[in-house]
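With one protein chain withheld, the remaining protein chains of the complex are depicted in position.
Read from first to last, the chains carry the letters A and B; within each, the first residue is number 1.
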Amino acid sequence: MAALTPYTFIQCPCSDSSTLGRPSDANPAANATNDDDEEADEDNRTFDPRAPRSNFSLYPLEYLLYCEDCHQIRCPRCVSEEIASYYCPSCLFEVPSSNLKSEGNRCTRNCFQCPICIGPLAVTSVETKPDPSLLAAPDNAAAPHSGPYALTCSYCHWTSTEAGLKFDRPNNIHAQLTKLRNGGLTRLTARERRERRKDPAYRAHLAAAAAVAVAAASEDVDDVEERGRGPGIEEKESLDVETQFANLKSFYQAQLANPNSSDTGLTGLGDLGFSSPTSLSRIMSIYTGGSLRDKKAKSRVGAMREALDADEGFQPARLDESAAIAALQAHGFDGTSSTAQLAEQPVNIGEPAFPHGQAHFASDLRPVPHLLRTKRSKRCPVCRHIISKPEAKVQTTRFRIRLVAGSYIPSIAIRPLALSPIPNTSSSFSSTSAPIPTSTSASASGPAIPGALLEPLRPAHFVLTFKNPIFESVKITLGAPAHTPGRFSSKVTVLCPEFQIDANTDVWDEALKEGLATTGGGAASGERDPRERRRRRGGTEDGSQSGINPTTQLEVGKIWERGRNWVSIVVEVVPPSLSTLPSGGGDSGLPLQEDEDVLEIPLFVRVEWEAEMGGDEVGSVMPGVGGSKEKGEGREKRELAYWCVLGLGRIRR
Amino acid sequence: MSKRHSLHPGSSSNTAAPPKPPVHLSSSLTIADSTLLAGTHTISLHGETVIHPRARIESHLGRVSVGRKCIVHERAVLGAAPVSSSSAAAAVVRRGGGGDGASGGDGAPAGVTLADYVTVEVAAVIEAGETVVGEGTVVGVGSRVGAGAVIGKHCTLTPHSEIAAGEVVPDSTVVYANGMRRTDKRGVAELKNKTMARQIDMLRRMIPSNPAKFA
């Protein structure tokens, strides 16, 4: 069982409207420790960390942002993002957003990923003497300028020559690749194709090729002969996906514009069939963003014919799979491409011979241009203020605005507390009810090493250290359900649910103190800094406690330890037994689910502090959160409340 | 040699320097001063091979032979004791143990044999027990080749690859991504050897060699 390091996840209020509108206590001072009413209230509202929905609202502190205007936590799920810049993660060049529309979301320089292993590809020169196997290839004559460069993977040693791809120049590989089909053949753009069609020499060649009807030996084999078709049948071109789409689009546009050509088609289906202009324009608007929707076409009735030849985007389905079967027999399963590899293959530069550019064999995979990455700024979903804004330049790592939750709300660090075991722990071990920790001592032993398994039915203690990041002293009120929700319920006791943390002092203060500490030694710096001397253990001065073991002193309502801007408190938990034997409980007969042995306790944290009144912030305090607002000397009371989940460890099975 | 070995039963103890294994070092060898040679069987290092500092060559379980123009990088271990408990490895170890009693001559079992142009990268481990690495093969950083494995020519083991004991790896195999296999179709073996020769030229000038220490 993997060791579990304790963690703290914080719930973003965006997921739950009930916590957003949670009424705050009118008089926080009355909220004394171990208040039964408070407990009952909490129980009703307990947040279940195991609920399926919780997965989507819990975040580590680092992932959370904070809106200064709403005074609320914002998570990656609720902020709205705006792209500041696009760049290639390999060459780190910024791509202007105007280029994105024309060239797509991939790098158009020389940045490619290996189609086999996604490692980076480098341009290497193929030796002057090419691979003998490639020389033997029948299509060698078709590419007289056999490219002296290839893309090679530095990790798995894949090379683009495996797909028959070689490049004439070492630069501008992307442009070369778009014109190159597997095996070194040229791939024509739609325009080139149209122009070529007008060329009488090409027509003559087509006719000749059709007469010879030998596909493999063809000089310019862009047009692969369809097997099984006689030489007399009209030559069918194989189109790549983009060209086919372009041809179909123009064909249907023409059809929409001219609805009188009702010479063929599935007329019987009327308005529902593909031949109906209405459905056609609807389908086309789906794929082309609505720009093609012709209002006039709606009123017109009349069937339309389907595409008939390659010019109009007609492609016969390739049903002859004998080549694929033969290749499968030759190369076996290892020669096929995996789903992950296919998913990486971009469609638009794919081999046109395959539907949607998807190759069935690893040898047909093409280099993958790097997907672009973005720098994004983030906005508060409620007030639309920007809460995170990086500098747009790719190479800089600075932020113009960066309001992270970590600088507003206290961080919670968890550390297991090893208590010296008191003799006669058998009573607590045998009884299922936890011993109420009293001011005398706690008879328990916690796991000494972090990540150790928790013993069932035996009280364990954890030190929670709250560190205050803001420059005001804050008051923290904690609420935890006495029993954790779920099938296996742990008993939880927060020994000190209410305390005050001193303000975070200036960075320079800290730096100076460190300087003193390093020069003068520990004792001297302690004397110079009276705050450090306030560090208490179990309510007594540090000096008097140094001789005896202070850890046996667990007092209710007392903080455990205190520092400049942090306070440690102790939480006692009694993990349940994870026995799945039916013991009268409803669904306890089920086997243990994954991670059900992890002890997670929900904890409600309320932070209260007084802050300088900002001029424009007066009206913007959320009603549920900053409820008690008192005007006086420009200071106002602020309050922030949220659920968090403490993952303490795994329970021994 | 076995006689000297018997004089120092605690050869692996930390009191004195362990006995030097019998070595056969080429005059054109480059071997760093801090290389560690240990064991009882012959260690032969052939011409123009480069041994980086802190590489370890152990011949406790059998002869170690490194071909011409090999590069053994720092912290690489040739002839390590097998960790795998598979039967193949165990058999090899037994064979090795039997050979220990014989003289360290031709009758000794082969521990590790590297052909020419082999690169053993940083912290790679090649276990002893008639393990063979073919010509032009690169054993990647932190890889482990099990005892008795036979690796073909011009293979590439990417970093942290594991070859099981007794496994036979065909020529030009690339072991990558946690044990995936594919065939290297670049056909650049000659070019690679040329590059390696250049690298060795450079390293010979860079690494101070001290073969006298081991002779």
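In this text, a contact is a pair of C-beta atoms (placed from the backbone, for glycine too) under 8 Å apart; a residue touches a chain by one contact, two chains touch by 3 or more.
Everything below uses one rule, namely that contacts and distances are computed from a predicted model.
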Looking at UniProt, which of "DNA helicase rad5", "Dynactin subunit 5", "Small ribosomal subunit protein mS29" or "Charged multivesicular body protein 6" names the chain that isn't shown?
"Dynactin subunit 5"
Of B:38, B:81 or B:177, which residue touches the hidden chain?
B:177
Option from A:104, A:120, A:170 or A:485 whose C-beta touches the chain left out:
A:120
On chain B, residues whose C-beta touches the chain left out of the figure:
34, 53-54, 74-75, 122-123, 140-142, 158-160, 176-178, 195, 198-199, 201-202, 205-207
Logged for chain A, residues touching the omitted partner chain are 61-65, 76, 87, 89-92, 117-120, 122, 153-156, 373, 378, 388, 394-395, 397, 399, 402, 404-406, 413, 465, 467, 517, 563, 566, 568
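Keep in mind that, in the parts below, only the chains that are shown with their structure count from here on.
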Counting in whole Å, what is the centre-to-centre distance of chain A and chain B, each centre being its mean C-alpha position?
44
In the complex, the residues of chain A that touch chain B are 116-117, 127, 131-133, 152, 155-159, 161-162, 334, 362
Please output the residues of chain B touching chain A within their complex, sorted ascending.
156, 158, 174, 176-177, 180-182, 184-188, 191
